[in-house]
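First the structure, in the form of structure tokens, and then the observations on it.
Of the protein chains in this complex, all but one are displayed in their positions.
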Amino acid sequence: MSGPGIGWYLIVAATLFGIGAMGVMLRRSPLIVLLSLEIMLNAGSLALIAFSRQLGNLDGQVFALAVMAVAAAEVAIGLGLIVAMARREMPLDVDEATVLRG
Amino acid sequence: MGEVIVWAVWFAAAGGCLASGVAVVSLQNPFYSALALIGNLASLAILYLLVSAEFLAAAQVLVYAGAVMVMFLFVVAYLGGKADAPWAGGPPLLRTAAVVAAAALLVEIVVVLGLAWGDDLRDPAEVDDSFGSPGAIGELFLTDHLLAFEITSIVLLVAAVGGVVLGTARERE
Partner (left out) sequence: MVAGAWVCLLAPLAGALAIALAGTRISRRTAGWVSTLTTFVAFGGALVSFLALWAESPEDRERLSTAYTWLAAGDLEVGFEILVDPLSSVMMLVVSGVGGLIVWYSMGYMAGDDEERRYFAYMSLFVFSMLVLVEAGNFLLLLVGWGLVGLASYLLIGFWHHRPEAVAAAKKAFVMNAIGDATFALAAVLLIWETGTLEYPGVFEQVDGLSSTTVNLVALGLLGGAVAKSAQIPLHTWLPDAMEGPTPVSALIHAATMVTAGVYLLVRTHPVFEAAPDVQHLAALLGALTLLVAGLVALVQWDIKRVIAYSTMSQIGYMFLGAGIGAYGFAIFHLMTHAFFKALLFLAAGVVIHHLADEQDIRRMGGLRRELPRTHLAFLVGTVALVGLPPFAGFWSKDAILASALAEGGALGWVLYVAGLAGVLLTGAYAFRLYFAVFRGERSARAAHAAHEEHGSGEGPLSILVPVGILAALSAVGGLLSIPGVWHPFTHWVGESAEALVEPTTAQDYVTSLVAVALGLVGAGFAHRAFAGGRYLVTSPAAWQVLEHKLYFDDLYDALFYRPAVALSNALRREVEEPLVERSLEEIGSGTIQVGGEVGRLQSGLLRTYAIAIAFAVAVLVVVFVAVR
């Protein structure tokens, strides 16, 4: 393929992953955390697809498609949880959800 | 000339990707964050096209941007309100720890890439035009990766049921 080699794609994927990770670790609103999680997943898919092109093997793309499906399912449930939280008038703040405190 | 265009498109898409990513993570209004994510997904779709993953690019835009993000926007609109400031809250150590962790991961990946740049990342394999086409992927899904296909469908089923349960659960307080 012309254009940048796989290394470049991987750098982008890695940076995106880092950005997403920062978002998960630093934001308090569960909505934003979910969005950041999506970014991380997409970064992973990008890496998969890049490798798939590099090796000429479509398995990477198949995997990326499966990731997409699972991510969609996960977002659905996550949003359902957030809506349930809002309906019970719980504060939408990840720091307040301390039931796991030991 | 073609090479230059490809590189230019690549840089634009990559830049858009990263910029929108940063935007998602740092904006205060969740609505804007969701919109930024849509931009991110679109940039990724362009990148997919550049690596001959046409079907996936289309799926990304249709499913991810078209369905998932719309759902997200519905919820954000329903919930309203502001999200918190990015660096606010939590023990101070948390912020430094988060940055350190993310930086560590990034550095590691860069190092690995650097180590492998020369030899492992040589020229990509030769592919024909059907690479990345829906037919090729569909064929794989129904032959080699049938199990993945079926399990994914079960996961989706479970998610659907779960969503219904979460949505219709009666308030019990």
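Every chain is named by a letter (A and B) in the order it is written, and numbering of its residues begins at 1.
One rule holds for everything that comes next: a residue touches a chain if its C-beta (ideal position, glycine included) is under 8 Å from a C-beta of that chain, and two chains touch if they have at least 3 such contacts.
Here the structure is a predicted model, which is why all the values come from computation and not from measurement.
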Among B:A102, B:V127, B:L140 or B:L166, residue touching the chain not depicted: B:A102
Residue in contact with the excluded chain [from A:M25, A:I39, A:L58 or A:L92]: A:M25
Residues of chain B in contact with the chain not shown: 90, 94, 97-98, 101-102, 104-105, 108-109, 111-112
Sites on chain A contacted by the missing partner chain, in the whole complex: 21, 24-26, 28, 94-95, 97-102
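The rule we apply is simple: only the chains that are shown with their structure count from here on.
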Centre distance in Å when chain A and chain B are each reduced to the mean of their C-alpha atoms: 6
List of chain A residues in touch with chain B within their complex: 1-12, 14-23, 25-29, 31-32, 34-36, 38-39, 42, 45-46, 49-50, 52-59, 61-66, 68-77, 79-84, 86-88, 92-93, 95
Footprint of chain A on chain B - complex, ascending: 2-3, 6-7, 9-10, 14, 17-18, 21-22, 24-25, 30, 33-34, 37, 40-41, 44, 47-48, 50-53, 55-56, 59-60, 63-64, 67-68, 71-72, 75-76, 78-79, 81, 83-84, 86-90, 94-95, 97-99, 101-103, 105-106, 109-110, 113, 117, 121, 123-127, 131-132, 136-137, 140-141, 144-145, 148-149, 152, 155-156, 158-160, 162-163, 166-167, 169, 171, 173
